[in-house]
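Complex shown without one protein chain; remaining protein chains in place.
Showing chain A:
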Amino acid sequence: MGFDFAHFIELIPDINTAFLQTIYMITISLIIAVVIGLPIGILLYITDKGLIWENRLVQNVLGFVVNMVRSVPFIILLVALLPLTDALVKTTIGPTAASVSLSVAAIPFFARIVETALREIDKGVIEAAIAAGATPWMIIKDVLLLEAKSGIISGITLTLISLIGFSAMAGTVGGGGIGDLAIRFGYYRYDNTIMIATVLILIILVQVIQLLGDFIAKVVDKR
């Protein structure tokens, strides 16, 4: 059983729906991960020893929560978060429902990436800003975020690609999407056509995102 072209044509509407579902899920999760994960990442960084808002308690509590969420396997998180999902979006199936767990998984992931990107900044630059009399907000906005911009964009790329991987598992709760299609039709039903088609789509998608991400990260970097 190889790639059956006629069968592929027949399946295009399904693949199309699944593709859009994937895009929908990862877009929502990425936005939420950035909106919530970015401030958490900044907090993790600035509360560290010797930095502008050194605070052991915040640092430890936040670090612990982030590590905890990150250590739960996604498939378990998916099931464990069903009550939360139900409360938030009034359903536990479909791409919107899957987005909740995807977001929860992506927030700490992205937060740690932001923290790492910020650590790359030469402390001297921050110190020079403090010496210049900059406000804490200026330091965050004009020094930290600006200097780490390229690293953060690479982090967004990384998060997006990880989300595509995670979204495949969302199929277990009826989440939909390309990965779901690949597992349910391609793997469980031995449909090689759909297996090959979906895997190819995923490969292309990941490549495009990576190339685009690298390109943007490079263009915005003035170093």
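Convention: a contact is a pair of C-beta atoms (placed from the backbone, for glycine too) under 8 Å apart; a residue touches a chain by one contact, two chains touch by 3 or more; residues count from 1.
Rule of thumb we're sticking to: contacts and distances are computed from a predicted model.
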| item | value |
| --- | --- |
| Listed names "NADH-quinone oxidoreductase subunit M", "Methionine ABC transporter ATP-binding protein", "Helicase-like protein" or "Electron transfer flavoprotein subunit beta", matching UniProt entry of the absent chain | "Methionine ABC transporter ATP-binding protein" |
| Which of A:27, A:60, A:91 or A:135 contacts the chain that the document leaves out | A:135 |
| Residue of A:93, A:146 or A:161 touching the missing chain in the full complex | A:146 |
| Contacting the left-out chain in the complete assembly, out of A:2, A:73 or A:124 | A:124 |
| Touching residues on chain A - with respect to the absent chain | 122, 124-125, 127-135, 138, 142-143, 146-147, 149, 220-223 |
